[in-house]
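With one protein chain withheld, the remaining protein chains of the complex are depicted in position.
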Amino acid sequence: MTKNRLEAFSDGVLAIIITIMILEIKVPEDHSFESLKPLIPVFLSYVLSFVYIGIYWNNHHHMLQAVKKVNGSILWHNLFLLFWLSLIPFGTSWIGSQLFASVPMSIYGFILLMCAVSYFSLQNKIIKLEGKDSTLYKAVEKDKKGKISLACYIAAVPLAFVSPWISGLLYIAVALIWIIPDKRIENQINKL
Amino acid sequence: MTKNRLEAFSDGVLAIIITIMILEIKVPEDHSFESLKPLIPVFLSYVLSFVYIGIYWNNHHHMLQAVKKVNGSILWHNLFLLFWLSLIPFGTSWIGSQLFASVPMSIYGFILLMCAVSYFSLQNKIIKLEGKDSTLYKAVEKDKKGKISLACYIAAVPLAFVSPWISGLLYIAVALIWIIPDKRIENQINKL
Amino acid sequence: MTKNRLEAFSDGVLAIIITIMILEIKVPEDHSFESLKPLIPVFLSYVLSFVYIGIYWNNHHHMLQAVKKVNGSILWHNLFLLFWLSLIPFGTSWIGSQLFASVPMSIYGFILLMCAVSYFSLQNKIIKLEGKDSTLYKAVEKDKKGKISLACYIAAVPLAFVSPWISGLLYIAVALIWIIPDKRIENQINKL
Partner (left out) sequence: MTKNRLEAFSDGVLAIIITIMILEIKVPEDHSFESLKPLIPVFLSYVLSFVYIGIYWNNHHHMLQAVKKVNGSILWHNLFLLFWLSLIPFGTSWIGSQLFASVPMSIYGFILLMCAVSYFSLQNKIIKLEGKDSTLYKAVEKDKKGKISLACYIAAVPLAFVSPWISGLLYIAVALIWIIPDKRIENQINKL
């Protein structure tokens, strides 16, 4: 079984998820600069989610390069990941329209947590099939970035009720450790 | 004629179908947990339909791997399948927003039935072209899962007027026999 | 320059066009059979346009198989075709929601006419590049189906003001001559 269609289908779903979020930024009914102001929170939540989908696409791309075989179980684990990713536009729109209130911020964190859980679940299935000699296993053996991300999501879900800003900062921090290719950050993380 | 574009086009349509359903889960205008409550039926219908599209993508993927030749007739049978699958978002949204009432549940079953009928029709066209020695013919020769699914849909369409819950359970049951790779279920089905 | 991305991009646009039309079939706010009745015209226009996009995808698929070289001019002619095809969802929704009134039916015909014109324009560009020995030139040399289609569209645009039903029948007739692989119809057409 080839992995081409798995990649093509996942790319299609991710491309649509990333693009339909823009439909939530409603065009203002006025033509002043002020009419853009209420859009700022929706725009910020769009930027955050765009970055997250970008990170998932990037990592998914790398993970599948290590894959040689694909079976039914991997197809379903991949669909499970796509399911949770497909809920990101809903979460994005809710946190933006409700000005980052506690409940939406907590639910958004729960969606991100489930995305991460289903991503690791897919990764484990692939490693199980490819074996411990695979390049994927070696690459993610000490996956500290992944573990820190999971811990941040788990913390952010209840902390949103203390202050939604703590959760927001945690979501931004997780995004940053994945996109900034800073050797010092990498080293700091590896020292932990 | 190559099958690459047939796969790419079908993947594109399936990816869009699976993703536009999320647009039907309208973001609440409030930020309380209670505001999520009315979304539960829409969410449940989304989960069910996501699983169904996943099953079709999965099976379509397997079916086309057995295909070597593609002709105009197969292209049209494939489009006929995509047509019925494209109605799933409509059915999904209707059963969710009308709290699984009888008429929507019956129509949803009819859409699923037509998806299955057009799937088998495509399968037969492929077998006719590939011959009875093809791996596809051998794989689906005793296609009991397929026959049980058809029977469930045919039963669910009128039974929705007795009780929509019976239909709902039948739709869930069909989904489960396709996604659970349980040897005992397979054996039970093969004993029938 | 390879034609792979041209195909992939066109497949993507066609898959999205075919699927976003379903968003125009608004889910009824009631759960009775009667609530489906006002959807019948929108549904019929969806079926017609689905078939048209299917025909274009099918023909585009065949045309590009004859193509070996791709240049900037072909890319732009292809985009010109995609532009007119992208207006089909608008026309579809308008004829359905306005119960096939004269003006929408005429505009719908104009969109179909421009799709056909841009399709032939793309075809001519490809033949010019590939040469008169190409398989594409031989295949479309006596393209009677194409000429009849053009004539029908040109007739249907003004005839919609005599009676929109004449235009409607012409659109259905054109669709049928492309999808029915009936040798007798082919022979009748070839005798003209």
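To keep things simple, chains are lettered A, B and C as they appear, and every chain counts its residues starting from 1.
Keep in mind that, in the parts below, a residue touches a chain if its C-beta (ideal position, glycine included) is under 8 Å from a C-beta of that chain, and two chains touch if they have at least 3 such contacts.
These numbers were taken from a predicted model, which means no experiment stands behind them.
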- Note on the structure: Missing-chain contact, candidates C:39, C:66 or C:107, resolves to C:107
- Query: Looking at C:90, C:137 or C:178, which makes contact with the chain not pictured?
  - Reply: C:90
- Task: Touching the absent chain in the whole complex: find that residue among A:25, A:148 or A:169.
- Result: A:25
- Message: For the chain not shown, which residue from A:57, A:120 or A:137 touches it across the whole complex?
- Response: A:57
- Note on the structure: Contacts from chain A to the absent chain lie at residues 7-8, 11-12, 14-16, 18-20, 22-23, 25, 27-33, 36, 47, 50, 54, 57-58, 61-62, 65, 179, 181
- Query: Since one chain has been left out of the picture, which residues of chain C touch it in the full complex?
  - Reply: 1-2, 5, 8-9, 12-13, 15-17, 20, 23-24, 72-73, 75-76, 79, 82-83, 86-87, 89-90, 93-94, 97-98, 101-104, 107
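Everything below uses one rule, namely that only the chains that are shown with their structure count from here on.
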- Centre-of-Cα separation between chain C and chain B, whole angstrom: 27
- So, in whole Å, the Cα centroid of chain A is separated from that of chain C by 39
- Query: Residue numbers in chain C touching 2 or more other chains?
  - Reply: 12
